[in-house]
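Only one protein chain is missing; all other protein chains are in place.
Read from first to last, the chains carry the letters A and B; within each, the first residue is number 1.
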Amino acid sequence: MRIQCPCCGERSLDEFTYYGDASVTRPNAFAPTAMSDYHAYVYQRDNRDGDHRELWYHAAGCHACLVVTRNVRSHIISDVRIAREVARERDAAALPGSTS
Amino acid sequence: MRRQSNRLGEGGIIDRSKPVTFTFDGAPYQGYQGDTLASALLANGVTLVGRSFKYHRPRGVLSAGSEEPNALVELRSENYREANTKATMVELFDGLSASSQNRWPSLRLDFMSINSLLSPIFVAGFYYKTFMWPAALWEKLYEPAIRRAAGLGRAAQGEDPDHYEKATAHCDVLVVGGGAAGLNAALNAARSGARVILADENAQLGGRALDDGLPIDGAPPVQWIDSVREQLEREPNVVVMRRTTVFGVYDTGTYGALERVSDHLAQAKHGFPRQRLWRIIAKRTILATGATERPIVFGGNDRPGVMLASAFRTYLNRYGVAPGRRIVVFTNNDSGALTAAEAALAGLEVVAIVDSRRGLSAEISKAASTAGTRMISGGVVIDTVGKAKLSGVVIRTGEGEDVRLSCDCLVMSGGWNPNLQLTTHLGGKPTWNDAIAAFVPGTHPPGMSVAGAAGGSFGLKDALDEGAKAGSEAVASLGWKVAGPASPRADNQPYGIRPLWLVEASKSKALVDFQNDVTAADIALAAREGFQSVEHLKRYTTLGMATDQGRTSNVNALAIMAKATDRSIPETGMTVARPPYSPVAIGALAGHHRGKSFKAVRRPPSYAWAKANGGVFVETGLWLRPAYFPKSDERDWFETVCREVKTVRSAVGVCDVSTLGKVDVQGKDAGEFLDKIYMNGLKTLPIGKARYGGMLREDGIFMDDGTIARLGEHHYFVTTTTANAVKAFQHMEFCAQWLWPSLDVQLISATEQWAQYAVAGPKSRDLLRKIIDPEFDISDEAFPYLQVGKITVCGGIKGRLFRLSFSGERAYEIAVPARYGDALMRALMDAGQEFGVCPYGAEALAVMRIEKGHISGPELNGNTTPRDVGLGDMIAKKKDFIGRVLGERPGIIDPDRPSLIGFRPVDKNMRMRSGAHIVPLSAPATAANDQGYLTSVAYSPTVGDWIALGLLKRGPERIGEKVRAVDPVRNEEYVVEVVNPCFVDPEGEKLRG
Partner (left out) sequence: MATTKYSIFSVMREALRGHTGWRPAWRNPEPKKAYDIIIVGGGGHGLATAYYLAKEFNQSRIAVIEKGWIGGGNVGRNTTIVRSNYLLPGNIPFYELSMKLWEGLEQDINYNAMVSQRGVLNLYHSDGQRDAFARRGNAMRLHGVDAELLDKAAVKSLVPFLDFDNARFPIHGGLLQRRGGTVRHDAVAWGYARAADLRGVDIIQNCEVTDISREGGKIIGVETSRGFIGAQKVGVAVAGNSSRVMAMAGLRLPIESHVLQAFVSESIKPFVDGVVTFGAGHFYISQSDKGGLVFGGDLDGYNSYAQRGNLPVVEDVCEGGMALMPRIGRVRLLRQWGGIMDMSMDGSPIIDRTPIDGLFFNGGWCYGGFKATPASGFCFAHLIAKNTVHPAASAYRLDRFATGHTIDEKGMGPHPNLH
């Protein structure tokens, strides 16, 4: 398997470290529901067949975390983005008063 | 030396001017350069080559390629011995030695063939029904007997003396297979200028075009093949890889290939590997792997002298060898006539063509009569005659009459199976094509197209045309400019197959999987017992599991099962292959990564000095760290370590701690960031100070610890443990980039940039005073415990000083750029002479940290919490940090959890050992009473006794209690007292000086 790193180009699987599901978001530690929120965040997974948004870290390359959309049945990768950018959009959207 | 009795007077593309001598089972023979071991054996009239796996039936050469199930030999000798080697793929070299295998005492007289007599009992699934009584005899009697009989050849006894390499290649188009289709595909693709790799498993390009000898452009095919090879080899954008098997398809256009660099030589040339593993990264791939001929399933079809018709033609045309002199052809398709004609042309007697089809075309009958041969239309071979060599066949004619014919070679053609394996490695499913009675590729892996026989187009013209088209289209799809596809002239041969899956009139064993001795009757039995899916069939009978990867057996078996269960072949199942296409040496997949080169070695900056000064090293992950530095008069490591500890505690010692992970953290939000990833507060850390920090996982479990030093307003320097350096750094990157992307923080791993030495002991400051440039004040007032600062050493070399202590003594860590590490070590040791300095290693370091009750790897085992290791008070109350929430779950804060405590033996002479468990003093040693265990044990020269750290249920509440340490795996048990885990200077006066 090869991943198209936006910084480095297409590189082999063995340059990357896997960081799992990118669809879960770290919850507010001070919310009244924090315990169950964290349980869901850390432990529960949809684990669906088909496209999976996941995090890879380019350990033997640019050190960027990437959000990769990969089909877990065919292993075909349809999208790769710099994780920091995705995360900033996520955080911006979560701000109170945002419209997303 | 015997004469090559079956070598034809002319023909073949062997080099008759270069005779080659070799031995088989010790007997000397001669062949020619260009032979395979199989062709040379056949040339010498050797037809008995091996024995089958289960029944030890005599076996000869079935095929001429990598699908060979029978002619397996042990090639070479001693540590070069290579079991199960296909004689059909071994290129002959001078001095080659091969032996038959799986027979005793000899190939001709194999006592294990008694299994054949027992074959009525040894049917498929027999093991599952027997050997159950009495149960105790399975390991003692039955299984050892089975294991003695198991296996084909023998592995070498010693280390493989050859070398292997790995390499990666990138190309636009990979063409797999160098037959007519592949050559023409490569040629058409290469003309565009695209980068093309052509890989073929054989030594010579040409594939079946070469074997069958049908004209191309009106000339013998070898002319066209040679001219294409020359053109391709001339092109700078083309790489032709012969003797290279593409064995596996992996994701994103990655192909595994094995190049047999030196297997055709007596010995690898100096500096060359035996084999080379290639990762080929291809944008497009053209599969032109041809097809494999099917045997026909009839009684006695495995007797030496029975051969695939295609193989027979290969031996005639490529090697000038007649596998027999009196030939019977048995076929269900038009290739029988072609084979008969070739045999006749070579001057061999074609006794008969047995064609299972009725109502043959006039064309075929005419071909038979041209060859002067009897044509038995609608007939089948029902049995073979002979012992270890074929002497005749029994034929049932179309009229139902049994006729016995004398012959020494029976060639059979049951039709062809496309070699579509590589299309299925990524999950592609083949589809059944009734017209050719075979599976053809269904879905292909991304970027792959198929040309020629691999796709079911068995004609030569079709192969050339499809190759040209595939080659042009592949490069065109990548944006290369390409002229229209071009092909030489050739004709398609007729095929006209009418399937004959099983000769039901046969009474004797009809083999389906030759190597594993799976018969048609076994398949019928599997059907009867309900093992009717292809997966059950394979697993129950072992069909298709042999070294030919089922290439000669799978489709025949499926068809027989389909008939037995009254289903169609596609309903019954399909044959989906897994890598490798043909077996690959484990050594090749490992490459250089073996022995001392298994993993890279990381050496700390003082390595050379330590090595020169007698340091004994220990593997710590990839690092080689000095464990201790023995002096010549010391008896053992124990004495050395005690001396090193005493020296540190009384004078001064130096230890290379560069292996600790180091991370430079900078940015406006660096403090806030560190506050989130450590459980304790760090934002308040003043500039110029260091603080211990504990890093948790999100589940509240201790992950790593280290020190955080604040070097500037927005600049921190963090250390991690040696073991977790990579993991902790990557975790920090993950946190910075994904969890808190808006924080202004930058991280860089500086582990290898800084050489860092612990200088520990009462005289440490005196020593450092001589090293650190005088303008830097390191008095206790200016540089107290936990102070950090930038310094220069040895006259202007920039460095850093940290007043930290793992040993509990007055101690510092001094860091300089790694390139000065060696020099600094030498300078420290020189300067320290007057203070009695000694270097100390990982062992003394560990002893002193246990004396101080500091936690390390054995306590931070991935299951302990800060509370478990006595650091619960450090957990911040107000801030958010990783591990905060889940660290408060009931199971994590349960006060019953084993917690850190110290132990001392009640009997002062008793040595404790890590890993011993703790039970109450008078309770039996059972799991129910298991209350904890010893994590770290050392002999403390300071205390004068063995001391231990451990985790004990409610440990801190139990100081003074006596408990039992039980160690059944070392057969030890002793009473220990629960004590404070800090054994030396619990008030910490020494480290403050």
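Methods note: contacts are C-beta pairs under 8 Å (C-beta built on N, C-alpha and C of every residue); 3 or more make two chains touch, one makes a residue touch a chain.
Because the structure is a prediction, the values reported are computed rather than measured.
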Pick out which of B:Gly193, B:Pro579, B:Gly667 or B:Gly872 touches the chain that's been left out of the picture.
B:Pro579
Thinking of the whole complex, not just what is shown, which of B:Pro28, B:Gly158 or B:Gly712 touches the missing chain?
B:Gly158
Please pick, from B:Asp402, B:Glu535, B:Glu752 or B:Glu834, the residue that touches the omitted chain in the full complex.
B:Glu535
Touch criterion as defined above, residue of B:Ile13, B:Ala83 or B:Ala268 at the omitted chain:
B:Ala83
Absent-chain interface residues of chain A come out as 1, 12-14, 18, 20-21, 35-36, 39-40, 42-49, 52, 54, 70, 72-75
So which bits of chain B touch the chain we can't see?
53, 79-84, 120-121, 123, 126-133, 135, 138-139, 143, 146-148, 150-160, 162, 164, 166, 248, 250-251, 254, 256, 277, 279, 425-427, 521, 525, 528-531, 533, 535-536, 539-540, 542, 545, 547, 549, 578-580, 583-587, 589-591, 593-599, 601, 618-620, 697-701, 703, 857-858, 861-863, 886, 889-894, 913-917, 919, 925-927, 929-930, 933, 935, 966-970
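Throughout what follows, only the chains that are shown with their structure count from here on.
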Centre-of-Cα separation between chain B and chain A, whole angstrom
29
Enumerate the contact residues on chain B facing chain A in the complex.
250-254, 279, 281, 426-427, 446, 698-699, 726, 730, 733-734, 737-739, 741-742, 880, 884-886, 888-889
Which residues, counting only chain A, touch chain B once they are in their complex?
1-3, 10, 12-13, 17, 19, 22, 26-27, 29-30, 34-35, 37-39, 41-42, 55, 57, 59, 63-65, 73-77, 83-85, 87-88, 91
